[in-house]
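Just one protein chain is left out here, and the rest sit where they should.
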Amino acid sequence: MGYSKDDATPDAEATEGFPISRRGFLRIAGLTGAGLSLGTGLARANGEIGFWAKDLSDDKLVDMYAMILRIRWHERTMADKMLGDPDYRGYNHFYAGQEAVATGVCAALRNDGAFDQIDLVYSTHRPSGHALAKGVDMKAMCAENDFRATGLNNGYGAEMHLSDPSVGFIGADGMVGPGPVLAQGSAFSFRARGSDQVSVVFGGDGTYATPHFHSTLNNAKLLDLPFIYILENNLYHQYAHYSYSSPHVDIATAARGYGIPAEVVDGQDVIQVYNAMYEAVERARTGGGPSFIEAKTYRYYNHWGAPGAKVGELGAFGYDPLAISSFRPERELRAWMQRDPVDICRATLIDWGVIDAARADEIEAEVRAEVDEAFAWAAEQPLCNPEDGLKHVFATGEVPARQFG
Amino acid sequence: MGYSKDDATPDAEATEGFPISRRGFLRIAGLTGAGLSLGTGLARANGEIGFWAKDLSDDKLVDMYAMILRIRWHERTMADKMLGDPDYRGYNHFYAGQEAVATGVCAALRNDGAFDQIDLVYSTHRPSGHALAKGVDMKAMCAENDFRATGLNNGYGAEMHLSDPSVGFIGADGMVGPGPVLAQGSAFSFRARGSDQVSVVFGGDGTYATPHFHSTLNNAKLLDLPFIYILENNLYHQYAHYSYSSPHVDIATAARGYGIPAEVVDGQDVIQVYNAMYEAVERARTGGGPSFIEAKTYRYYNHWGAPGAKVGELGAFGYDPLAISSFRPERELRAWMQRDPVDICRATLIDWGVIDAARADEIEAEVRAEVDEAFAWAAEQPLCNPEDGLKHVFATGEVPARQFG
Amino acid sequence: MTEKSWLYSVLEAVQGEMREDPAMTWLFELTPPVASNPGMPVINLETEFGRKRVVNTGIDENWMVSTVIGSGLAGSRSATYVPYQGAAMPFQVIQNHAGKLRHMTGGKASMPVVFIIELTGQTPGFAGQHSDYELDTAYAHIAGVRTVVPSTPYDAKGMMVSALRSPDPVVYLYPAGLRTLTEEVPDGQYEVPLDKAAVRMEGGDLTIVGNGPSMPIAMEAAGRLKEEGMSPEVIDLRVLKEMDTETLVNSVAKTKRLLTVDQSYYTLCPGAEVIARVAENVEGARYKRVAFPDAPPPASPEMFLWMRPNADHVFDAATQLVG
Partner (left out) sequence: MTEKSWLYSVLEAVQGEMREDPAMTWLFELTPPVASNPGMPVINLETEFGRKRVVNTGIDENWMVSTVIGSGLAGSRSATYVPYQGAAMPFQVIQNHAGKLRHMTGGKASMPVVFIIELTGQTPGFAGQHSDYELDTAYAHIAGVRTVVPSTPYDAKGMMVSALRSPDPVVYLYPAGLRTLTEEVPDGQYEVPLDKAAVRMEGGDLTIVGNGPSMPIAMEAAGRLKEEGMSPEVIDLRVLKEMDTETLVNSVAKTKRLLTVDQSYYTLCPGAEVIARVAENVEGARYKRVAFPDAPPPASPEMFLWMRPNADHVFDAATQLVG
């Protein structure tokens, strides 16, 4: 299968006027953002074409809204614990602000069934939202993030290595670069064994500059793998704006260069994310090869932990105290918060008559109760047994202690 | 400086009809070849625009012809020694068929002067042609390839590691992938120290699939480095046709994706190669950033050594006995030999009235004498002193012998 | 049983497993999975299993290995043959992902995969990466991968079967110089353990420990020492991780003399680990190490062959250690 004319046409912004000054760059990105927020409206004006979310059941739509809230309140509750509870040892690379991406992507995947039937998701160093969206149990995840023996991974991995193959969440990856190549490797095995499973990787804008980006897309295209690359472009990789590492305004342009169908979507709108993902999954399942989706989004907290955040408040304002040579302007954050994924999803569902405001509030209340319960449960869990660190190096047995000489 | 509209337009063949079957692929490549051979004629019809070779002195043009012959006869003489002289220990990754690329590229570079003034060339595992074109002494190279103590690198490196910084030939590289990144690293230092030097890398079609390809082009573009990537597309990387590793018919298409000006030239025509290189060098020297040139070419021998070749005959026919899952058809080789770089250059110079047939024959006779003398000199050189293997690990001293226990 | 070449024996193991398991895959780059052997059918994995399961790729060893790991994580057994030129390219993903994922996930991740890492080190004339033998140490030091290095066609096949059946990722070092070896190898599938050294010759005067490419010279030297009336014990490590300390310690406790032989660079070669483990457990023994100097291999055969450990070096070192 080939790809539509549209996909083949390189993005105008990306092929004109190199090199882009950072200011000019932000201006263009701003416009893009505007264009995107219009996107949904247009799609709807155009009627049903490619607008798959319209076909979803009310329950499914409500589940998506609830998932966005579950991620959001998990984030906020954890941030408050980090800031307010001196005994709490967990940490996080907060995902708040990007919830609609994980939710829209995973809503289009097969998340339960036998391991050789479900779709696989490879995540990043910022995994908590991806994990919940793929179906990871919140209690087990909270316990893992708190280094508990009964946590999702028995306390061996914690936040950057969350993994639960039983729901197809292969897991987080503390490294930047290797994940996408590993993910397309799973897609390679699906093709080899004739399975209709799909392998999905989440990657940040920071993954664009890694050498792995080329290996991943080039081979996924050459072998027509059932692989989907979700690039969450939140504008920054740690302390550098993505214009420091990419000559493209839309990183999707780079994917099109390989002949891979690539869409740019508004990552704050779960409906847009779902619609693009639905088409990509169909393409992959039917042997149509890989797809690339760039979701323009933004993180409300700083790169790591909760510096700059306040208990009870959403987001971290002011400059990241850890950043030095590249800052994210506070106004940029405030502007993005105007287009909050929770608000957009809530408004859409009310607008479609799926729920009313009262029901929306109820759902949020239920979610907050679930989140509080998960953290409370985790806090009760036992700590790890030191000697167990020698286990799980290999499938059987344990390695000898060597620290005693 | 940006790049011309032309460069920004992706190559039609490369963006239509993925994936390309191997047969369809060869057909297109064939057409491309035809189009290219027409290229020169067109450019000449168009007059002087961008046709820099016309401005060259007769001497310079004659030097280019002589250089093509020096490379050709070095290859043929070495192949005959490998096939005919059981005592000869040298080996080669033969470059015959590709002479016009190295010659046209290096003719546009600054090859003598102080080390901090001359342009640098990074070569590959197939370096003998690049080395001669950049100005490496043939005698010293022959001695090195024959493991002699007085060879170019005192017998430490041999063919795959030929190096002579004094003429800006940083050297061969037995690895595939790292070379281009190292070469752009030199360009980075030129920019940092405000030098107008240019760094050039030769890479085969096999370098396209390496992860290094992305690192090299992405950073060269982001930092606008004085860097030129010469991709010699001879259709095969070892025993696989390049369609096994690239979705692009023209690999230049991939370079354009980064916003790098990229030209596709007929690698059998030294004049076309020189013209494209002249513009790329001007761009780099004047702060215009990187360029990419894809030269469509072909090797007359098999990947390595002289299997399939006969003494006194040019080229290796029949299938490469070492190749198994991907073959190069003998007819493909015979077709390419119809467009021999020696013949094309000779015809052009006679056509331009620079030399006549008699002078052309004289030049060839002189070159053959020089080559025979170089191999004869090398054969007389002393072998290496075993203990010297412990030297040159670090700038001073030597490492202890450990093989004796 | 038939006399078989090294490569044929290895591909026989792979073919046997791939016939049993339709999901298993094989990735290669420039070394076609093809072998012929007198009196045996030609093996060609690519034609037998097709290009969806057996893939000829571009020049990207990190991709090859990462794809194998990703296949393993998805539940498919997979193996790849990495040519010596690319032997270091996949180091990071093997070290950080293959080696750590099972542990980091509390045992949830399983990778039934094999990375055949070809190492050269035998061939004069090529220099640098085309003549070196050095990555054994890098792969043996990291955690979570079983690093083995067979030294005979029989072990090569048996350890390949065990590696392919192991739920753990295995770095299967393939010393290119041993390709020419042939011996009687069973036609059927059989396993050779991934955690046991082999005593190749029993003796009481000194212990010579080699591995992979140094075994032929260790055995040749030991044979000559025997002729001289000496009684050497020769151990083939076979497994670098997890190293079989017991066999080493028992031997040296008896001989009180240990000579290690490596093709790898002296500093931190496997022999250093052998000596350290023995020294921690045996008192009053004497030690010697034969290894490649801490220098890249030069092209000149005169320099290279002088530097590369050979049977004479082992013979002389052993004589000094005992005398």
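Order of writing sets the chain letters: A, B and C. Residues in each chain are counted from 1.
The rule we apply is simple: a contact is a pair of C-beta atoms (placed from the backbone, for glycine too) under 8 Å apart; a residue touches a chain by one contact, two chains touch by 3 or more.
Since the structure is predicted, the reported quantities are computational estimates derived from the model, not experimental observations.
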| item | value |
| --- | --- |
| Visible contact partners (per top-of-document touch definition) of the missing chain | A, B, C |
| Among A:103, A:246, A:302 or A:348, the residue in touch with the chain that has been omitted | A:246 |
| Contact residue for the chain not shown (choose from A:82, A:176, A:235 or A:249) | A:176 |
| Candidate in contact with the missing chain, chosen from B:79, B:170 or B:231 | B:170 |
| Touching residue (missing chain; options C:58, C:128 or C:309) | C:128 |
| Residue of B:65, B:91, B:156 or B:274 in touch with the missing chain, whole complex considered | B:156 |
| Missing-chain contacts mapped onto subunit B | 115-116, 120, 151-157, 161, 163-165, 170-171, 173, 175, 178, 181-193, 197, 199, 211-212, 215, 218-219, 222-223, 391-395, 399 |
| For subunit A, residues in touch with the removed chain | 89, 91, 147, 149, 155-158, 160-161, 174-177, 206-211, 237-240, 244-246, 324-326, 383-390, 393, 399-405 |
| Residues from subunit C at the interface with the omitted partner, ascending | 88-89, 91-92, 95-96, 99-100, 103-104, 127-129, 132, 134, 137-138, 140-144, 241-243, 264-265, 267-273, 275-276, 279-280, 283-284, 286-289, 294-296, 298-299 |
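Here is the rule we use: only the chains that are shown with their structure count from here on.
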| item | value |
| --- | --- |
| Most remote chain, CA-based centroid, reference being subunit A | B |
| Whole-Å separation of chain centres (CA-atom averages), subunit A against subunit B | 45 |
| Mean-CA-position distance for subunit C and subunit B (Å) | 37 |
| Distance from subunit C to subunit A - Cα centre to Cα centre, in angstrom | 41 |
| Touching two or more other chains - residue numbers and ranges from subunit A | 211-212, 215, 218-219, 222 |
| Contacts with 2+ other chains: residues of subunit C | 57-58, 60, 62-63 |
